[in-house]
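Note that this complex is displayed minus one protein chain, with the remaining chains in position.
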Amino acid sequence: MAVHHFQPEHYHNTIGAHEPVLKIADGDTVVTSTVDARGWDHRGESAAGRGNPMTGPFYVEGAQPGDTLAVRLESMVPSRAWGWTFNVLAPNVVDPNAAAALPPPEIVRWSVGTEQALVALEKPTPGLAGLKLEARPFLGCFGVAPPKDQAISTATSGEYGGNMDYKGLVAGVTVYFPVFAEGALFFLGDGHAVQGCGEIVGTGVEISLDVRFTVRVLKGKTIGWPRGESDTHWFCIGNARPLDQALQHATTEMLSLLTKDFGLTASEASLLLGQAVEYEVANVFNPAYSVVCKVPKAVLSML
Amino acid sequence: MAVHHFQPEHYHNTIGAHEPVLKIADGDTVVTSTVDARGWDHRGESAAGRGNPMTGPFYVEGAQPGDTLAVRLESMVPSRAWGWTFNVLAPNVVDPNAAAALPPPEIVRWSVGTEQALVALEKPTPGLAGLKLEARPFLGCFGVAPPKDQAISTATSGEYGGNMDYKGLVAGVTVYFPVFAEGALFFLGDGHAVQGCGEIVGTGVEISLDVRFTVRVLKGKTIGWPRGESDTHWFCIGNARPLDQALQHATTEMLSLLTKDFGLTASEASLLLGQAVEYEVANVFNPAYSVVCKVPKAVLSML
Amino acid sequence: MAVHHFQPEHYHNTIGAHEPVLKIADGDTVVTSTVDARGWDHRGESAAGRGNPMTGPFYVEGAQPGDTLAVRLESMVPSRAWGWTFNVLAPNVVDPNAAAALPPPEIVRWSVGTEQALVALEKPTPGLAGLKLEARPFLGCFGVAPPKDQAISTATSGEYGGNMDYKGLVAGVTVYFPVFAEGALFFLGDGHAVQGCGEIVGTGVEISLDVRFTVRVLKGKTIGWPRGESDTHWFCIGNARPLDQALQHATTEMLSLLTKDFGLTASEASLLLGQAVEYEVANVFNPAYSVVCKVPKAVLSML
Partner (left out) sequence: MAVHHFQPEHYHNTIGAHEPVLKIADGDTVVTSTVDARGWDHRGESAAGRGNPMTGPFYVEGAQPGDTLAVRLESMVPSRAWGWTFNVLAPNVVDPNAAAALPPPEIVRWSVGTEQALVALEKPTPGLAGLKLEARPFLGCFGVAPPKDQAISTATSGEYGGNMDYKGLVAGVTVYFPVFAEGALFFLGDGHAVQGCGEIVGTGVEISLDVRFTVRVLKGKTIGWPRGESDTHWFCIGNARPLDQALQHATTEMLSLLTKDFGLTASEASLLLGQAVEYEVANVFNPAYSVVCKVPKAVLSML
């Protein structure tokens, strides 16, 4: 149960079977850092190429294809006092006619408080003068090497994780990934200080992070899509376009979770989901959209 | 500000410019009842044809095309002690290959407590023996006469409302509809004792309701899609297939709400939505899906 | 087998159970006329309200719900020497970012030759000086009263037909509609002198038409979606959004046609379709898109 302190020196813009930066054991903890979506580090200096540069990959000993890698997100702390976003809705989230009327997007900076953890525009316009949002830092893009020796751009996502931009993946959550390559090869990056559902301006408040996480290998446990567990929910993430298909993947994985892990029949799982399921639109911006299918633990604990 | 007690004697399976059952004034309250999605009333007897039979329409004096009708949902109380659902996921919410493996759906009855307001299976299977859900009654299908003298099946929905099946439309919420016909012509029905997001087994816990609501006419106020206001959120509902388009409609309407009603610029509205928006999948089962775009009042109150 | 000459005096902007303008018998022929999508008649004068005003409905004696109405399109001839189109791609048929760069659309007039049947811009710009297209007149919007006593805007389409804008529905084709109302109640309008696939500028060359058609009632023959038969193909039309669902409807109906009408097993129909099916995108502009699933008669004649 070692704790590794790892300082990245290079980054990857694809998730694939790249040379591991560190080999760690089942149960180990890693303390490391990530640069932001454009490669800007904790000093605001360019440390990597644009497009969600990843820290890693971390090779987890014992992880084999067909296993599951559990990653407990111990902490994600902004490592600088500002982040940035775009300032115009993405054209695909409004009606086509409305999209034509939107102004061209620009980059805007937000201050990110360290003590009070509030996020506010550095130069607020009159309409948003009082806007202060609670920071809820999370990793926008992380996951394991994809199947079939692919190396896939960190712009998108799939069953291996990737650029899901799900705001629910905050500290305290455990995320489960299907393992497709020996050692799993875990990558992480693209920190956000806060974000709404859907990443509908194309960014969260993009920021560099200090991250601490712990891995576990679930030998012989096979899953189809990323799953997660928070204090309050079990959830499954589907990544695809359109939203309808992402929702299908997430719901199918939840059906599998309820029948295989909780022992329900398909009909029991359906009855429970029909009256208790929750969905979140994690991102509706990236090449693959992400939908999260959630069930409250309060409901599951009644079973 | 009269209070009308209205006992329906016939029902409509389309929403359109049907003969009003009652003329009411701006500010009036109506106390009435609805049968369930199959037309079964508070005694469990068939009182209307299948397919979301509607109580109404109520003609609201003074409402003209181009106005907005505000409907405050004062109370919705189950009028019998049981509801029903299907017991299998709809084939369109899981992966096509997984759909083929699902059993054929059957109707299952749930008891709906009157005092403790708990919803539980009448004949629970072993896996769901302990399942008890808090009742949160709402109207699955309601709205006003659609544009262009259409009469549209209560299976679907549009900018006039209709079969949105949004579980957030509970007592205490005010819903705003664009008015397309003289008198607005308000319909209501399809009560649910409780439901998860998306109505993914094709039903909530379908039940007859006693309903009390109050109308207001917002003269000269023109909106594009149903909007709503709860204690905690402003929200807009988009109804269309696929989910992507429903989300576009809802987000476009929210952009309109923030710019016209809250005075933000398009860029300010984008900045706020980008980091604070929430989405709900109201239904992913009906011919038109429904997506809700929400903004917390706690955020809006900072502006 | 009477031939009726019918001169319309009013038009409908919804398809529904309106008062018949004429009762005709099984086997009868009707000679009538249609105004264009904006209600402009053969003199170019406004004869009806905007939005695909319909001639009809024609009540076909003996047609009952569950039957099929066959409509043979004997001839469709432009009744004036010009038509009109928009001149910019609809924003939903290009990438969202490309849509923002398109100019605002305007109406442009085309000359429609009567002898040589060529369609050309009235005021060609330099780049299109030589453009002359062969006229292929067809009805953009036609069909029968929809199910459940609905009255649905002629902007959209469904299993009853409607605004399908399919350029393959030219003279010589027989179209089959499911009957949902007594007398079927057949409507027609929205003539186009020519059109590409998809109606991607939002119009064909919109024009008034003289139309001759013959009806037949197929008693006890039940179909799910409009079907058609040309000299070369059998085809089925699915109307829905998105294209994926329209294609599903069309393919499902073709599977039904091949198994029920041609006696193939599901696997035989699949083998045939897999290697011989053709698809056309009829419209990708209206509220419901239309996709056509076609099988060559040359292939079917081998069976």
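Order of writing sets the chain letters: A, B and C. Residues in each chain are counted from 1.
Throughout what follows, contacts are C-beta pairs under 8 Å (C-beta built on N, C-alpha and C of every residue); 3 or more make two chains touch, one makes a residue touch a chain.
Predicted, not measured: the structure shown is a model, and the values here were computed from it.
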Contacting the left-out chain in the complete assembly, out of C:13, C:55 or C:85:
C:85
Touch criterion as defined above, residue of C:39, C:57, C:204 or C:226 at the omitted chain
C:204
Contacts of chain B with the absent chain, listed as residue ranges:
90-92, 96-97, 99-100, 102, 242
Residue positions on chain A contacting the omitted chain are 13-14, 16, 51, 147-153, 240-242, 244-245
Had the left-out chain been drawn, it would touch chain C at residues 85-89, 92-96, 98, 101-103, 108, 119, 121, 125, 127-133, 194-201, 203-205, 242-244, 247-249, 251-252, 255, 262-281, 284, 299, 302-303
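Keep this in mind: only the chains that are shown with their structure count from here on.
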Distance between the centres, which are taken as Cα means, of chain B and chain A, whole angstrom
32
List the centre-to-centre spacing of chain A and chain C in whole Å, with centres computed as mean CA coordinates.
47
Got the chain A residues that touch at least 2 other chains?
92, 96, 102, 242
